[in-house]
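A short worksheet on the structure shown next.
A single protein chain has been omitted; all remaining protein chains appear in their positions.
By written order: A, B and C. Residues from 1 in each chain.
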Amino acid sequence: LSTRSEDGPGGPRTVVVVGGEIDVYTAPKLREQLIDLVSSGQYHLVVDMEGVEFLDSTGLGVLVGGLKRVRAHEGSLRLVCTQERILKIFRITGLTKVFPIHTSVEEAVAASD
Amino acid sequence: LSTRSEDGPGGPRTVVVVGGEIDVYTAPKLREQLIDLVSSGQYHLVVDMEGVEFLDSTGLGVLVGGLKRVRAHEGSLRLVCTQERILKIFRITGLTKVFPIHTSVEEAVAASD
Amino acid sequence: MAVVELLLSPLPAHVRTARLVAVAAARRAGLDDELVDELRLAVGEACSRAVGLHGRHAPDSPVRLTVADDPNGLTLSVGDVGPAAGPVPDDAGEGLLAGPDVGGGLDELADPDVALAVLHGLVDELTVRSEPGGTVITMRWPLGTGAVGARATIVAQR
Partner (left out) sequence: MAVVELLLSPLPAHVRTARLVAVAAARRAGLDDELVDELRLAVGEACSRAVGLHGRHAPDSPVRLTVADDPNGLTLSVGDVGPAAGPVPDDAGEGLLAGPDVGGGLDELADPDVALAVLHGLVDELTVRSEPGGTVITMRWPLGTGAVGARATIVAQR
């Protein structure tokens, strides 16, 4: 998991690169990291999921938790994901309607509401 | 598993390239293949184990069975193996005294008793 | 019929073991890659759900996963000792959004109803049977014509 800052037309964006398996075992770590980011005032997040090999509903729960936290500060949480396997679970759960999902980090950083 | 013929100073040698995991699940296949080779008159075998990822006593049993079969025809069975993990089980079982073990196929093909 | 039964003390790490065992069985049975992905996720959801429930209600009881394969398909079942499964929300995402607020505790991490909703969306042959002692989730994947053909060939060779 790594974090970097990029400047977009809407202001600075924090790009969070997530990898590996995000499940009931690793989700608590990701949750803490998202909480830390928001606590340190980073309210516009781009979560790059291209390196994610597995994601279950526990991982989704953590992303939804992050979304709620940034929204409480008028922030945003955008996802970058082109993997069909991963997108499938967003569709099943209806979360494609909740998260803006982009095909590249550039696109996500350039986006604004 | 592939088989090829090479000419050595002691005559033609059949090089058998073995890979993957040789255990109770795959050993029966290897056993059949060695039986087929001996049945078709190939009594001088060089078994190249460099691609073997796992070997257990069931696999050893098959190699010993092959050795007995070629010996019944005044043949030979030489092994090629430099992997410490694999050599360890030959040492534990005392089979380093039974099998000639070589560091390359060339060396094994060139060897004669 | 080849059967593997796995009893897991209810820890998150063991959900990975469950996925590993189920995926190995599925690959060996010749399930298509796409269905293997589906099965991996389904087993993960069912076991995360059970591990979460046991953690709260029965930390000393193991979660039980059974993998049975017959020539026509692969049957997996996951048993827990938690309270009866609730009705399935139409939209699992709603469950997550309706969940504990910002700052909510660990529950955010393993909502048993969301897991169930994902299973309903994911698995065609799914049975959820709640009994007084707990819930058993049973899932079945048929083995395709390709696999059946291969078996027929082996039989013919004998």
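Convention: a residue touches a chain if its C-beta (ideal position, glycine included) is under 8 Å from a C-beta of that chain, and two chains touch if they have at least 3 such contacts.
As the structure is a prediction and not an experimental result, all values here were calculated from the model.
With respect to the full assembly, the chain omitted from this view is in touch with B, C. The hidden chain makes contact, of the residues B:R13, B:H44 or B:R69, with B:R69.
Against the chain not shown here, chain B presents residues 21, 23-25, 27-28, 31, 54, 56-58, 60-62, 64-65, 68-69, 72, 85, 89, 92-95, 97-98. What chain C contributes to its contact with the hidden chain is residues 1-9, 11, 13-14, 16-17, 20-21, 24-25, 28, 62.
We adopt the following convention: only the chains that are shown with their structure count from here on.
Using the mean of the Cα atoms as each chain's centre, the chain most removed from chain C is B.
Inter-chain centre distance (chain A to chain B, centres taken as mean C-alpha positions): 53 Å.
Note: centroid distance chain A to chain C, computed from Cα atoms, is 26 Å.
The distance from the centre of chain B to the centre of chain C, each centre being the mean of the chain's C-alpha atoms, comes to 43 Å.
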